[in-house]
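Of the protein chains in this complex, all but one are displayed in their positions.
Labels for the chains are A, B and C, by order of writing; each one numbers its residues from 1.
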Amino acid sequence: MALPDLAKKPVRFIGGHRACAGCGFPITIKIILQAAENPVIVGCATGCMEVTSTIYPYTSWECSFIHSAFENVAATVSGIEAAYTSLKRQGRIDKDITFIAFGGDGGTYDIGLQALSGALERGHKMVYVCYDNQGYMNTGIQRSSATPRGANTTTSPAGKKVPGKQQYPKDLTAIVAAHGIPYAAQSSMSHWNDLYRKAKKAFAADGPAFLNVLSTCRLGWGTAPEDTVDVADGAVQSRLWPLYEIEKGKWKLSLKPRRHYPVEKWMSMQGRFRHLFNPQKNETFIEEIQSQVDAKWEELVRRCSAET
Amino acid sequence: MTNMLEIRWHGRGGQGAKTAALLLAEAAAAAGKHVQAFPEYGPERMGAPVVSYNRISDTPITLHSAVLSPGYVAVLDPTFIGSIDFTAGMPENGALLVNTDTPALQLRERLGLQNDSIKVYTIDATGISEANIGRPIPNTSMLGAMVAVAQVMELDDLLQDTERRLEKKFHDRPRLIQGNLAAITQAYKEVECR
Amino acid sequence: MALQEKLTKTAALTGNEAAAQAMRQIHPDVVAAYPITPQTEIVQLYSTFVNDGIVHTEYVAVESEHSALSATIGAAAAGARSMTATSSNGLAYMWEMLYIAAGLRLPIVMPVVNRALSGPINIHCDHSDTMGARDAGWIQIYSENAQEMYDNLIQAVRIAENPDIMLPVMVTMDGFIISHGMENVELLPDRAVEEFIGEYRYPYALLDIENPRTIGPLTLQDFYFEHKRAQADAVVKAKTVILKVGEEYGQLTDRSYELIESYRMEDAEYALVVLGSTAGTAKYVIDELRQDGEKYGLVKIRVCRPFPAVRLGEVLSRVTAVGVMDRADSFSGEGGPIFAEVRAALYGVSHRPHCINYIYGLGGRDIGPDLIRSAALDIKSLKDGSESDSLVRYLGVRE
Partner (left out) sequence: MTESSQTKNLLKDHVIIDKAIEPNAGWRDLPIGAVIPKGGTSRQFTTGDWRTIRPVWSPEKCIHCHRCWLYCPDMCWVSEDKKIQGVDLTNCKGCGICANVCPTKVHAIEMHPEDTKTEHTAGED
């Protein structure tokens, strides 16, 4: 699919929403919705996406949309899918409809993990999209279990003793894949082709599918609005956010960055890591992060090559 | 409300005290009575002593409190003798029905009942069950005996209702149904009083 | 027990079986539920109906009560008649979603089996679970026995889905006492229930994809208040609708229902105000007292939300003293929740009776005729005395 062709399809998420200038998630939504062939019903967890796109009486959604709470989008969409299954079985509806659940990393990695796990285990035919911006951005940039080590957030502040968040992020994509669902993938809004292709696969999956999509939060990451796509790309190039997919249990790497792109370079683009560079560079800390990224990458590559 | 029967069933978890109360209530309801059946719930599991209750009346029952002074008490397990005071709360002229092969008079002596007005009934429900059903499950036999003791309903009504009920559950096992009906009949007729 | 045999017109059923039978006849498109003692039997029976192909319901065996109500909300908003059921801590775990179901105006009907809230943990009956949820925006109907549980659930569908109301309804029964107690229950034919409740109507069904809607948006200072005002209006209108549905149900069954039930109140000098299964036991006590020549009556609150304040005022203004029985403490230091509301209802009446509170039966503590009689006789002593001594009395607790 070439981009000009993609633009021929009507977009089901429109402007007039009140996300920050240069926000990443509307781009994520656009790419995913353009990949859907059927009519879609969208459920959304509480978060930036929901709050900025549905300020009453204005909605940016051209498709059916529901939000009910923060931690339960997987359960809410389970109910919609169950309603669909029931009415279809009764012959009261005949259309094919695609169900999408959107949640941020807060609503997916953390508070919504139980509902997500339940929905995956039950096997509802829905595509769950985590737009991962690595923190609770809606409430003013608090750390989540997706926040990278070293990041300065309002609940993992860069203090005099502790330089930001101490923990490495949870490997949610692997946790989701462990449910044995037909399709799970990690992608980034910076790589539209990858994301578009994975969204297509997710929609076609025979059962629940999951997309973990890196979506820049320029406010929380401390980047210039115009750099939204570049900084997400940096996460991919540095191998901190590898692109891969798990199809029917088979792990497959989607992209192998050619040149060495140090994590340091990606971190230095963002205000949330400034304390690791100023007033002096925290070499050991950054090196340790690099070696963890390398180790995780190698583990992933092993896992993917073992599968092929 | 004076015609209201109150029954307490003693058994062990898994033994059918709860089921006996439910079966009696269902049969009595089918015979046009107003009924209640409720177990006393605790965290007990299989084997622990459990208690369940019936109220049976010709008029609607509004009471939703515990049965404190049952006119009738049934004991499903003879091994309870000596360990539990079955007669607790029983009023004058109450009736105690025990599943045992001990003759009623002997049982009365063993229990050392203080209250002479309490009637003691015995039935070898386990033996009757084994003979008729081939398994030592005493609850249908006890049901037959209790219907006789408390004069809840006619034997024929009980048999009809039980047959209908068992047919739904064991439609592929007619011998089991006939065995249960025979056990009920035998227990109804043989229950012994002293 | 085989299920088919329970389909006769009258049957001996436990409260849970009666609730499950009502649900089977309501025949929701979706049931999403999580088991919790003493509600478990309802979801067990319902999943049996599903797996035996007796109902066309899509059963969602969720991983928690929060998800149970969340999925039910999703399904109801999708355009499917949807139900769930819970109890105690499960209801507490749904808390957030209770408000959301009501605020989104989704006509969900939910049986709740009343059980004490932890801690300490207790599985037996009191009303602390649903009393705490009084302000969640749900209509609340309390059942005295298994028959009422059945009747109330069927009526609840009509009430919830009335276009002027569109609010969720919880129908409660006392845990174990009713849920696990077997009683005579008269069941309607399936067809009669189907006709009585009619078809599900939610005007903004998500599955109506030609008409995209946004449900659950962010509403701010400029609109939220208006949405809540409209919600409050629906609750007020519910009083009329509940009466109308109760009357219509009476034509169908000879059992009509109102907001409250007055028992021997015509010439009563003293009254007890009771909810749930205790009302039945209290009626027995009132009968006994009447036989002794004592002029006692009983008011059973059937509908607690909307609160029937005007009706209570009318009925209770004729008596000298009222004993309000609460099976929950509000821990306000001023008595139980029903006491506070009944007293508030009496503020506007010209003749205000003495009013005293009996908190009883917490954690399933048995409430028998003797205790109720002692409370009844106790309120008689208020006749000439002042209310200065403790208005809140704990009934049946060891000192």
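Note that in this section a residue touches a chain if its C-beta (ideal position, glycine included) is under 8 Å from a C-beta of that chain, and two chains touch if they have at least 3 such contacts.
All figures in this text were calculated on a predicted structure; none of them were measured in a lab.
Across the whole complex, the hidden chain's contacts among the shown chains comprise A, C.
Touching the missing chain, out of C:74, C:90, C:111 or C:216, is residue C:216.
Only one of A:32, A:63, A:235 or A:276 touches the absent chain when the whole complex is considered: A:63. When you scan C:27, C:380 or C:393 for touch with the missing chain, the hit is C:27.
From the options C:56, C:255 or C:351, the residue with contact to the unseen chain in the full assembly is C:56.
Residues 3-8, 11, 13-27, 30-31, 53-65, 87, 90-93, 192, 224-230 are the ones on subunit A that touch the missing chain. The set of subunit C residues touching the chain not shown comprises 27, 55-56, 79, 103-106, 163, 166, 190, 194, 199-205, 207-208, 211-217, 219, 222-227, 229-230, 233-234.
Methods note: only the chains that are shown with their structure count from here on.
No other pair of chains has as many C-beta pairs in contact as A-C.
One simple way to say how far apart two chains are is to compare their mean CA positions; for subunit B and subunit C this gives 34 Å.
Centre-to-centre, using mean CA coordinates, subunit A is 43 Å away from subunit C.
Averaged Cα coordinates give subunit A a centre that lies 64 Å from the centre of subunit B. In subunit B, there is no position where the chain touches two or more neighbouring chains simultaneously.
For subunit A, the set of residues that touch two or more other chains is empty. Those residues of subunit C whose C-beta lies close enough to touch subunit B in the complex are 1-2, 4-5, 10-12, 38, 123-124, 144-145, 174, 176-178, 180-184, 277-278, 280-281, 283-284, 287, 366-369.
The residues of subunit A lying in touch with subunit C in their complex are 39, 41, 43, 50-51, 54-57, 59, 61-69, 71-72, 74-80, 82-87, 89-90, 93, 95, 97, 114-115, 117-119, 121-122.
Residues 29-30, 32, 56-58, 60-64, 66-68, 70-80, 82, 96-97, 100, 104, 206-209, 212-220, 223 of subunit C touch subunit A in their complex.
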